[in-house]
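Here the complex is missing a single protein chain, while all its other protein chains stay put.
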Amino acid sequence: MENKEYTAKDFSSDQEVRWCPGCGDYSILKQVQSVMPLIGVPKENIVFVSGIGCSSRFPYYMETFGMHSIHGRATAIASGLKAARPDLSVWIITGDGDSLSIGGNHLIHLLRRNFDTNILLFNNQIYGLTKGQYSPTSEKGKKTKSTPMGSIDHPFNPLALCIGADATFVARSMDREPKHMREMLIRSNDHKGTSLLEIYQNCNVFNDGAFFGMTDKATKLNQTLFLENKRPLVFGENEHKGIRLDGFKPEIVSLNDFSLDDLWVHDESDRVKAGLLTRFFDIDFPRPFGVFYSKNKPTYEDALIKQIDEAVKDKGKGNLDDLIKGSNTWTIQ
Amino acid sequence: MENKEYTAKDFSSDQEVRWCPGCGDYSILKQVQSVMPLIGVPKENIVFVSGIGCSSRFPYYMETFGMHSIHGRATAIASGLKAARPDLSVWIITGDGDSLSIGGNHLIHLLRRNFDTNILLFNNQIYGLTKGQYSPTSEKGKKTKSTPMGSIDHPFNPLALCIGADATFVARSMDREPKHMREMLIRSNDHKGTSLLEIYQNCNVFNDGAFFGMTDKATKLNQTLFLENKRPLVFGENEHKGIRLDGFKPEIVSLNDFSLDDLWVHDESDRVKAGLLTRFFDIDFPRPFGVFYSKNKPTYEDALIKQIDEAVKDKGKGNLDDLIKGSNTWTIQ
Amino acid sequence: MTQETVEKVVIFFAGDSGDGIQLTGSQFTNTAALHGNDLSTFPDFPAEIRAPQGTLAGVSGFQISFGSTEIFTPGDECDVLVVMNVAALKANLKRLKTGGTIVVNSDGFDRRNLRLAGYENDENPLLDNSLTNFRVIEINVTKLTRECLLDVNLGVKEKDRCKNMFVLGFVYWMYNRSLDHTINFLTQKFKNKSDVLDANIRALKAGYNFANTCEISSSRFEVKPAKMTSGKYRNIMGNQATAIGLIAASKQSSLDLFYGSYPITPASDILHELSKHKNFGVRSFQAEDEIAAISACIGASFGGLFGVTATSGPGVALKGEAIGLAFMLELPLLIVNVQRGGPSTGLPTKTEQSDLLQAVYGRNGEAPVPVVSASTPSDCFESVMEACRIAIEHMTPVFFLSDGYIANGAEPWLYPHSKNLKKISVPMTKVNNSNYLPYKRDKKFVREWAIPGMPGLEHRVGGLEKENLTGNVSYDSSNHEFMVKTRAKKVDEIANYIPKQELDAGSKNAQVLVLAWGSTYGAIKTAVKELLNEGYSVAHAHLRYIHPFPKNLGSLIRKHDKILIPEINNGQLIKLIRDKYLVDAIPMNKIQGIPFEAREIKNRIIELHDGE
Partner (left out) sequence: MTQETVEKVVIFFAGDSGDGIQLTGSQFTNTAALHGNDLSTFPDFPAEIRAPQGTLAGVSGFQISFGSTEIFTPGDECDVLVVMNVAALKANLKRLKTGGTIVVNSDGFDRRNLRLAGYENDENPLLDNSLTNFRVIEINVTKLTRECLLDVNLGVKEKDRCKNMFVLGFVYWMYNRSLDHTINFLTQKFKNKSDVLDANIRALKAGYNFANTCEISSSRFEVKPAKMTSGKYRNIMGNQATAIGLIAASKQSSLDLFYGSYPITPASDILHELSKHKNFGVRSFQAEDEIAAISACIGASFGGLFGVTATSGPGVALKGEAIGLAFMLELPLLIVNVQRGGPSTGLPTKTEQSDLLQAVYGRNGEAPVPVVSASTPSDCFESVMEACRIAIEHMTPVFFLSDGYIANGAEPWLYPHSKNLKKISVPMTKVNNSNYLPYKRDKKFVREWAIPGMPGLEHRVGGLEKENLTGNVSYDSSNHEFMVKTRAKKVDEIANYIPKQELDAGSKNAQVLVLAWGSTYGAIKTAVKELLNEGYSVAHAHLRYIHPFPKNLGSLIRKHDKILIPEINNGQLIKLIRDKYLVDAIPMNKIQGIPFEAREIKNRIIELHDGE
């Protein structure tokens, strides 16, 4: 196939999409397909790797290379793939159970190693595919099939966890914000290193309305906060509210009482403040969307290739016969 | 055995201790044995659970109940034990490989669930038992058997990771600081919820001197910072240096130029500042020891028992025949 | 209109996932049960959570076989197919026997539905003579339901949800059934929604009356009550029976149950069921993965509770290392595997028996673990109790194998009274045992158990080889051999504490022995019974205990000329049998994610019997 100008359609495979009608996954699929033509990578050089879950069916619908692997291991598989093939654009599709329950360890190790891959974490705060048990991001007290009296586990704060694991790029978007999502997908792609994009995704069958307040017209503006780098944190109707810092303590203020200059100005390079933003969760604050943190750091695969190159430079390209022979031989006549 | 006054000796089993001569594990064993009599628990109610590694041989040397389990799973085993037996004092012994490499996921899940257990993480920044490969806490560039050209993985910051996982108690001590270690062990024990105590431990065979600067007379005072709650951060010879905050940025100051009142005052209940302290690691700061963060939060096992009690209250103690019968029966004559 | 009496009927209800097919099926089941029929059922869920309405992928089904004779399977071919739309017809027509009846909601055959089901250009199976081999009863169910609810104060969507009751009413009439049970059920279910209750009952009665009056259906059938053992019955699904059996084992051993699990199809329902029964002291724990689940169970068992973990094949693959640890520690532990189609993720919603060798051999080192299996939904109760008994009385991890077919299938269960259940004795040491040695053994080679809280009995266990008696770490060569052999002997010894193998049917010198395990039971039972009636020399032995085998198994099987081993896999039990008894057993394998049909088994037996 020629390296032509792609359209979103070129990224749609011939497989029928099989999510429940109304599932938030559809929107994410659509945005990803529409962003792919923009990243400037031939589609044969793109790989989608997923684990298991409703969300993890994703690769089947993308007309790229893809692997629907096993539960929790997409991150580890993608690590090997990227180490093997740094030339590829590698996308990891995972759910809140897949990445944070069974796959938690591979996720944090991928983040610390900083392979240049893009993780799309579909967070619906439930196990969809297994029909509705609570997940590590479900709120405490949640009644599900496995917790008829309410769950008693304190949930993870996924972005806080990822920052704790020294992630170099951490962002959040939502199924119902297609434009924002496309922007975040492009930012994820542009980041060299592991990008973690959490996407709030509504599971209308087992956890409908989990993000209702953030999508409903009536409440949305007060419950969401869209981050932009170097811009003050404002939200609410007509952006009339803002967030300022009193020491380390964020507080919501009215722009009637304070000016934009008084507000906390978002700085993507500040990990401490990014950490504070991830905690707008436990508390009664608007939920931030956007890039929380982004920082350049060497990638694992670059360092790996560098060592190989250096080894070749130092010792010459390996000679198999020398290796077989070793340093100590004798001859029997 | 009568519930008498114990001495450290009562906690020493009949098994010969088999670490390398000079290993930091000896000191930790000694401090634990000497602290046990102070926690006021009959020794038959104490359980030590470990994974695999040099450090994980620990339970064999304790005259309590104990399990030397499999690699990385001590945290998961202890979770089940504590859920089953909330009355027990449960101690988890683990190494940096055991807890942060293979066992990373169970560790963070234990922390979020907040079972009331005590984790002693022996961090020697190396795999001891398998004879010297780098670990997830080894510094980048480390030459080991598996990385003759130097490791290329960015290491975890264990305490930052644990705080990211919503740990409720996070502290650090060192093999060469017996008194401080005893204090930290007692604090860990006293905390209701999961206590994570990282202990720097010298592996004199495969990673000798990893913490040299923090133990050597000449450098120690400048490279260590002992935290005390509600006290300003001071360190150095004659405590003549301090740390103050310039906004979110910590800086080292001389007490010639600043007074104690100008300094950052340690507050164990402040998670954001605890996070900052864990980052005295990447940078050229003294390494903090002590309790970074401590916060009371309900434990998993209490919530579990509460649900059982409630279920009994609501539905009465389960009647097996009713259960077998179900709600829909018929009789064949 | 005629009224015929028949012995046995197989009905398949099918419709869209949203059509309430499972409810319809279970109502019909309960009514049949109350009528005194023997029966067996199996639901057929779509693989997708909720595939688009009207498509083949979205079809949900429910099969019931009921009769006045003994019923062992949900049936091979169906007598009646009830379909709510054209996709349901297309997907399931193959199940219907020639001459069978199709009850059709013809409103589900409109252009949209036809297109969604993949019919192009106005094709319509109702119009193209493709159904001439069947008796087709077309009913405008949607229209009729709406009509009978005209004056009910509900939206169209809600009214349409009553379609299934209309159909159910119609089928009740066909089989001359009372509406009482379903009316009671609806009254209970909708006690706070009088409008909905009213609508459902109306639709039910309307369907019944429609059949009665319209004479569209010219015949009515009578299925007399079966001659079943007298006693009290309930209907039960396999996973339910497993869950209840676990609680019973907990009671009978006085060990509280700790259930650590990670959700996976088709095992999750055991977790769901158990988590409802906290008032039995059940501690259910949804772990972060399968390894954590079993590890937590090991911790709980170490603490003196009874740890049970359940999963399916891929989850078992993850637990292998921890099972080895439990085996070394010699603690009671149950691993339930509700098998599904493999390998890898395979066919998660389909049934298979392909994890047997994994259960027997899937660990490093010499780590034999007892394996117990269930043969029918209700058998899960007794067999899981047996698995628990072995785990606790013999201090060992034990595998309990069920599968998707048993797990979701249902049948009437002559349930026991708790006072008739076996007690399970726990080899707990005495509190003041001053001679306690953790790895001292009794005559069964079982070690004594001491748990935290017992003063003076502090000891350490672990996964390294241990010294005999003391349990201290030992690198001694001959101690290792001794311990490996002793642990194996302990497991072999269990053969002395389980029943001898008996024939389920047939005589001990029959020409052909059908030897099997697990969910193939019903189909084999049906086939062998029929063949015995027809005078064939055939017998059936069904294994509950697979490791160790019952002591007499070798002598039992050697009495037969030919041994046929049907399995829903590529041949696994047969490997164990051939290895152990050196008999040239004959495999019969089906690997289609679905159970054997009785007639398949029957035909194969006849082939073997009549020469070959």
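Per-chain numbering from 1; labels A, B and C assigned in written order.
Note that contacts are C-beta pairs under 8 Å (C-beta built on N, C-alpha and C of every residue); 3 or more make two chains touch, one makes a residue touch a chain.
All figures in this text were calculated on a predicted structure; none of them were measured in a lab.
Novice: Of the chains you can see, which ones touch the chain that is left out?
Specialist: So, spelled out: the chain left out of view touches A, B, C.
Novice: Of the residues A:27, A:105 or A:173, which one touches the chain left out of the display?
Specialist: A:105
Novice: With the missing chain put back, one of C:167, C:316, C:407 or C:564 would touch it. Which one?
Specialist: Among C:167, C:316, C:407 or C:564, only C:316 touches the chain that is not shown.
Novice: Given that one chain is not shown, which residue among C:50, C:590 or C:609 touches it?
Specialist: Hidden-chain contact among the options goes to C:590.
Novice: Name, in rising order, the residues on chain C that touch the hidden chain in the full complex.
Specialist: Residues 47, 312-314, 316-318, 320-321, 324-325, 327-328, 341-350, 352, 354-355, 357-358, 360-367, 462-465, 475, 477-478, 480-481, 484-485, 488, 569-570, 575-576, 578-580, 582-584, 590-594 of chain C touch the chain that is not shown.
Novice: Could I get the residues of chain A that touch the absent chain, sorted low to high?
Specialist: Against the missing chain, chain A presents residues 1, 3, 13, 15, 42-47, 49, 52, 59-60, 62-70, 73, 76-85, 87-88, 105-106, 109, 304, 307-308, 310-312, 314-318, 320-321, 323-326, 328-333.
Novice: Taking the full complex into account, what residues of chain B touch the chain not shown?
Specialist: Considering the whole complex, chain B reaches the absent chain at 16, 18-21, 52, 54, 70-72, 101-102, 104, 127-131, 133-134, 136, 145-149, 153, 205.
Simple rule for what comes next: only the chains that are shown with their structure count from here on.
Novice: Which integer distance in Å separates the CA centroid of chain A from that of chain C?
Specialist: 39
Novice: With chain centres taken as the means of their Cα atoms, state the distance from chain A to chain B in Å.
Specialist: Roughly 29 Å separates the two chain centres.
Novice: Could you tell me which residues belong to chain C and also touch two or more other chains?
Specialist: If we look for residues of chain C contacting two or more partner chains, we find 278, 288-289.
Novice: Quick one: which residues in chain B touch 2 or more of the other chains?
Specialist: 105, 109, 304, 307, 310-311
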